[in-house]
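Only one protein chain is missing; all other protein chains are in place.
For clarity, chains are labelled A, B and C in written order, and residue numbers in each chain start from 1.
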Amino acid sequence: MFEFPLQVRYMEVDAQGVVFNAWYLTYFDEAFTAFLAARGYALEKLIAAGSDVQLAHAELDWKTGLRWQDDVLVAVSPARLGRTSFTMDFEARNGAGLACSGRIVYVVVATDGSGKQEIPPLLAGALGTPAPLRAG
Amino acid sequence: MFEFPLQVRYMEVDAQGVVFNAWYLTYFDEAFTAFLAARGYALEKLIAAGSDVQLAHAELDWKTGLRWQDDVLVAVSPARLGRTSFTMDFEARNGAGLACSGRIVYVVVATDGSGKQEIPPLLAGALGTPAPLRAG
Amino acid sequence: MFEFPLQVRYMEVDAQGVVFNAWYLTYFDEAFTAFLAARGYALEKLIAAGSDVQLAHAELDWKTGLRWQDDVLVAVSPARLGRTSFTMDFEARNGAGLACSGRIVYVVVATDGSGKQEIPPLLAGALGTPAPLRAG
Partner (left out) sequence: MFEFPLQVRYMEVDAQGVVFNAWYLTYFDEAFTAFLAARGYALEKLIAAGSDVQLAHAELDWKTGLRWQDDVLVAVSPARLGRTSFTMDFEARNGAGLACSGRIVYVVVATDGSGKQEIPPLLAGALGTPAPLRAG
């Protein structure tokens, strides 16, 4: 299980005293980037090889709020590999437990603007065997 | 149909030249605030009356990307009213069509920290009759 | 005097209940973009002509804080035109008066990476006669 560490920034906390909802997508974005790098196929390599990923779908479920300076671990795991898209699961936890879980569907596209591509073998290898964190 | 206008900021655009995914949640947040104000029950009134809303669930589907200085309209419509939660649908469009649709489930909570509340009648009245923008 | 209108977003407000400091640079950035467009030489035209601008220096002075949903006007005025750089002054005001004044020095650079450029005549014309908002 890959986990990406981060600390909640002051500017991410809103007037309710908890992290504003949009920042979870940023957290998951950074966690996915770090996951791929840890698997040996960083997004830069993918891009240099002519491919990139775009978000097609995202789901987020909040259980509680993260607070300023919370130390957070974002778990990352592949949930499904398709032909031109794949799905990643995410869980953001602080010391008190699960704050937010997410599921994101990424589409592989060509960097030359020609549209969807099949998942390159090196990317598929880095993503690895699906092990969903969420049901459904 | 309520529509909230906005223009894409330079800082919201990423190295791919399109709006970074997390900003759509910010767009929908602003659009929901404006929707309630237009319906005559601004969030400030809700908060002054001892209630507030929190996000429990969000789904986003991207069709294409918004670009710098795009004039965007975010359509807002209630999709479901429950006992302590309600669901809003969103569609962000530029001149070329739909860029991203969203569905967000909000929970009504007490501002004193005592937890979930039933939807106050004034809020239910402002939300109005559900008219989903999305299937499912 | 050119003024750019904006409304404070919920996500820009921090746990102190006021706009987090970094957003003022975003406000000024948007205001400058709108200023140039209003003067008939939008940044897209500058970029299409092979030039762009980068920030070299910024100064900000805060008098008070902006709050959620404040209607803000950002005044924009050129303060100095040099050979390869120019200076813009900004003032962000809500109904209660001046919240933050800023001064930003921009450098003109070539989009092909070849470095600084003289201010193109079309840009100089759009900037117009310096009329500083700040002393110094």
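Remarks
Here is the rule we use: contacts are C-beta pairs under 8 Å (C-beta built on N, C-alpha and C of every residue); 3 or more make two chains touch, one makes a residue touch a chain.
The structure displayed is predicted, hence computed values, not measured ones.
Taking every chain of the complex into account, the chain not shown here touches A, B, C. Of the options C:22, C:48, C:96 or C:131, the residue whose C-beta touches the omitted chain is C:22. For chain C, the residues in touch with the chain missing from this view are 16, 20-26, 29, 52, 54-62, 65.
Chain A meets the missing chain through residues 9-11, 26, 29-30, 33, 44, 69.
Interface residues of chain B with the unshown chain, by the touch rule above, are 10-11, 13-15, 17, 20, 22, 68.
FYI, only the chains that are shown with their structure count from here on.
With centres set at the average Cα position, the gap from chain A to chain B is 23 Å.
Chain centres here are Cα averages; for chain A and chain C they lie 34 Å apart.
Each chain gets a centre from the mean of its Cα atoms; for chain B and chain C, those two points are 29 Å apart.
Counting partner chains per residue, chain B shows two or more touched chains at residues 26, 29.
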